[in-house]
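Pasting a structure here, questions to come.
Only one protein chain is missing; all other protein chains are in place.
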Amino acid sequence: MMNDNSIDHYRRRFLKNAGVTAASAVGGVQLINFANAKSDDQAVADSVRWGMLVDTSKCATDCTACVDSCNEEHGLELFDRPESDVQWIRKVELQNKSTGHQVSLPMLCQHCENPPCVDVCPTGASFKRDDGVVLVNKHTCIGCRYCVMACPYLARSFVHENLENQRSWSPRGKGTVESCNFCVHRVDKGEQPACVVGCQSDGHKALLFGDLNDPDSEISNRANTISSRELRADLSLNTAVRYEGL
Amino acid sequence: MICMTSELVTANNTGNIALGIDDQCVEPTDYMRRYHMDVLLHQRDETVLKGIRTKKHSLVGCINCHTKQDGHGQNIPINDEGQFCESCHTYAAVKIDCFQCHRSTPDIEVANDE
Partner (left out) sequence: MPPIRYSRVVGKSKSYFMFLFSLCALALSGLVAAHFMDTNGHHVTGMTNRVVWGLPHVFAIFLIVGASGCLNIASIGTVFGRQDYKPLGRLSALVSIALLIGGLCVLVLDLGRPDRLIIAMTHFNFKSIFAWNILLYVGFLLIVVVYLWFMMEPRMKIYSRKVGVFAFVWRFILTTGTGSIFGFLVARKSYDTAILAPLFIVLSLVIGSAIFILAHSAIMRFGERPLRVPLISKICKLLALFLCLLFYMTLVQHLSFSYATERHGVEKFILAEGGIYTFLFWGVQILIGTLLPLIVFLVPYFNRLSFLLMGCCMVLLGGFAQLYVIIIGGQAYPLEIFPGYIVEDGFFSHSIAAYVPTIPELFLGVGGIALVVILVMMVIRILPFVEESSSSSVH
């Protein structure tokens, strides 16, 4: 009986996924699966560099769709202790001191080409994948928090609590450091990161994700034609996340 | 003790079919008993460092197959007392570090939406 259930379950899950893919194809929604998605047994390649372009003019002030999708996707539990709770992506409201111009934008790991967190990590647990995604290998993280000190964007969190029932695709645990991983488990399957999907489903489409190395990708084209900037450009880190309208 | 482990394996094949394996682990049982840690360690580095996500040797696969359920159809964490991982590891006095970060039951989606 158990087995029947499992079969049913897997069948249902498969159909559900297939349905989503079909629907997105039909609806022309930008939930595109990348044409160049790699197969499971393929290693990530340095011919790709994943990046994100944030159009701040489309980012709504009170909207937290990206944050909510991220928390849901990675099962980020909050303990109502804002200063020690983890955050992989946060909404920031800015007002220019001299002009009064207001901007709303999401802050997340900027996936630097030359990440300070990777430089300072004593064990090499902080590392950059060949496709430019900056990750923490939690198997070798000793929880020294030096990377949290070194990150210019305050993008890293230390897990201050015991965790249970993590997502199987997003293992996380007490005493290690973590941060946005560009949803590698999704991207490796050719899907978009959860925050991008969340922003699109909410109708804002402020986040554009893609391969910065592919000159024909939508993100490359847009970055090529519209002015955007990286944060703390003075540090020459060449971030993979760029902001328009800031 | 080894008998006990085999019992556990045979008494519990939830999900075997879904993974396309019938009554047998991803490698011969003797091999797995001796080398499962190497298999897992290799897969771990392949996945984390290189993004290789083949299912055959994934820890999630182990958990999906080897988790037992209690009388109410709830999954029992695989590292609970007497469960698949814990029974052997306690006997061998080897601490398991996996479940500080990895969940110890099949995913919520897998477990609860039936």
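We just call them A and B in the order they show up, numbering each chain from 1.
Quick note on the criterion: a residue touches a chain if its C-beta (ideal position, glycine included) is under 8 Å from a C-beta of that chain, and two chains touch if they have at least 3 such contacts.
Just so you know, these numbers come straight off a predicted model, no measurement behind them.
Among A:48, A:70, A:151 or A:199, which residue is in contact with the omitted chain in the full complex?
Residue touching the chain left out of view: A:151.
Pick from A:53, A:141, A:195 or A:241: which residue touches the chain that isn't shown?
A:141
With the missing chain put back, which residues of chain A would touch it? List them for me.
79, 81-87, 90-98, 103, 107, 116, 118-125, 140-146, 148-154, 156-162, 174-177, 231-232, 235
The working rule: only the chains that are shown with their structure count from here on.
Calculate how many whole Å lie between the centre of chain A and the centre of chain B, each centre taken as the average of the chain's C-alpha atoms.
29
Give every residue of chain B touching chain A within the complex, in rising order.
Residue list for chain B touching chain A: 13-18, 44, 46, 48-55, 60, 63, 69, 100-103, 105-110, 113-114.
Any idea which chain A residues touch chain B in the complex?
Touching chain B: residues 2-3, 5-10, 13, 38, 40-44, 127, 129-131, 135, 137-139, 163-169, 171-176, 184-185, 188-189 of chain A.
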